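What you see is the complex with one protein chain gone and the rest in place.
Chain lettering (A and B) follows the sequence in which the chains are written, and residue indices restart at 1 in each chain.
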Amino acid sequence: MEALATPEKIVAGLAAVLIGVLALIALKNDWKTTGLDNNLTKVLLGLMAFGCVLVIVAAFGILPRGGS
Amino acid sequence: MSVSVAKQGHVRGAAGNSLVHDEVIYQETRDMRLLGFALFLVSDVVLFSAFIFAYLYLRNTVDTWPPVVDGKQLPRLDVAFAAVNSCVLFGSGVTMHTALENWKHGKKAAFNIWIWATIVLGTLFLCGQGYEYAHAQIGGWSGSIFGASFFTLTGMHGFHVLVGVIYLIVLFLQTRKGVYDETHYFGLTAGTLYWHFVDVIWVALFFLFYLF
Partner (left out) sequence: MAVVSTTTTTVAPHAVLDHIHPEPTSFVRRYIFSIDHKVIGIQYMITGLLFFVLAGLLAELIRIQLLHNDARFMSPEVYNGVYTMHGSAMVWMVIIPLVTGGFGNFVMPLQIGARDVAFPWLNLASFWMFPIAGVLLFGAFLVGAPDAGWTEYPPVSLQGPVGTNYWCVAIFLIGISSTLTGINFIVTILKMRAPGMTLTRMPLFVWAQLSTAALSMIATTALAAALLALFLERVFGIPFYDPTKGGSPILWQHMFWFYSHPAVYIMILPAFGIISEVLPTFARKPIFGYKMIAFSSVAIALVGFMVWAHHMFTSGLAPWLQLPFMILTMIVAIPTGIKIFSWMATLWGGSIELTPAMLFAIGFLITFTFGGITGVFLAAIPVDLHAHGTYFVVGHFHYVLYGGSVFGIFAGLYYWWPKITGRMMNERVGLWHFWLTFISFNCTFLPMHWLGLQGMPRRVATYLDSHDAVFWNQVASISSFVLAASTLLLFGNMAWSFYKGKRAGANPWGARTLEWMISSPPPYYNYKRVPAVLATPYDFGNPLPYIGLDSPEGTLPTPQLTAPPAPAPR
């Protein structure tokens, strides 16, 4: 098992929280916009926020890693 | 040609004639370019999906993952470094979004700062990828199905990031030349969409290679 808290992991986790919040704020600001480009942007921003969640999961070892 | 046409958006018939059919004139409108660009992104998603399918298919053919090569169990990839590098890329998504928002509101100085932040972060991500490639102990590109799928998929993604960085630099130079203004900036929209798209592809790859 890898070390639970290395400096990289702490940096990554904190950065991911920050970026995720910023992405969600951007998403909220854009929420009422219309048009193909804006809708696509919202989907992509949402997915990116999900990516930040994944980074947090990875950094703090919330879920066990896959593989066997 | 293209620039002036894009700016016209909707050309009326000569002398402001209001005949419906006089207004339907051949030109590339923003609408058409946007749809075409979105469709391009869709076909690019299929390209990545096909390789992701290949990765999952190959992964499913072996008993243990990472696979055993020449009697030696390959290690997992370094998740901590990749997490930091992911933050660099996701952060660049936020900066690009901010850049475009600033452009929409006419704040060109802020736009310049944010687009350069994006370019720098994108380049940093590529450097991080290089570091990762140099330190991944999985037997190289041609060593196993692990190396084949990892280096091919992340390499393709890296190529997209590289193209994106070049694209953003070109866009910046175009803004300097006055190609875009506050109401006509389709190139910047497309660049931002492309950059977000590259981020989101990385979400999938990060999950599939580092967590799954």
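The rule is short, and it goes like this: contacts are C-beta pairs under 8 Å (C-beta built on N, C-alpha and C of every residue); 3 or more make two chains touch, one makes a residue touch a chain.
As the structure is a computational prediction, the values presented were derived from the model and not from experiment.
Chemist: What are the shown chains that the left-out chain touches?
Modeler: B
Chemist: Looking at the whole complex, which of B:Ser92, B:Ser144 or B:Thr175 touches the chain that is not displayed?
Modeler: Going through B:Ser92, B:Ser144 or B:Thr175 one by one, B:Ser144 is the residue touching the chain not shown.
Chemist: For the full complex, which residue in B:Leu58, B:Val179 or B:Leu208 touches the chain that was left out?
Modeler: With B:Leu58, B:Val179 or B:Leu208 as choices, the missing chain is touched by B:Leu58.
Chemist: When the complex is taken as a whole, what residues of chain B touch the one chain not shown?
Modeler: Counting over the whole complex, chain B touches the hidden chain at residues 1, 4-5, 8, 11-17, 19-22, 24-29, 31-32, 35-36, 39-40, 42-44, 46-47, 49-51, 53-54, 57-58, 61-62, 67, 69, 141-142, 144-145, 147-149, 151-152.
One rule holds for everything that comes next: only the chains that are shown with their structure count from here on.
Chemist: Distance-wise, how many Å sit between the C-alpha centres of chain A and chain B, to the nearest whole number?
Modeler: 17
Chemist: Which residues of chain A touch chain B once you look at their complex with the stated criterion?
Modeler: By the definition above, chain A touches chain B via 2, 6, 8-9, 11-13, 15-16, 19, 22-23, 26, 36-37, 40-41, 44-45, 47-48, 50-52, 54-55, 57-59, 63, 65-68.
Chemist: Which residues of chain B touch chain A in their complex?
Modeler: Listed in rising order, the residues are 34-35, 38, 41, 63-66, 76, 79-84, 86-87, 90-91, 93-94, 97-98, 101, 189, 192-193, 196-197, 199-200, 202-203, 206-207, 210-212.
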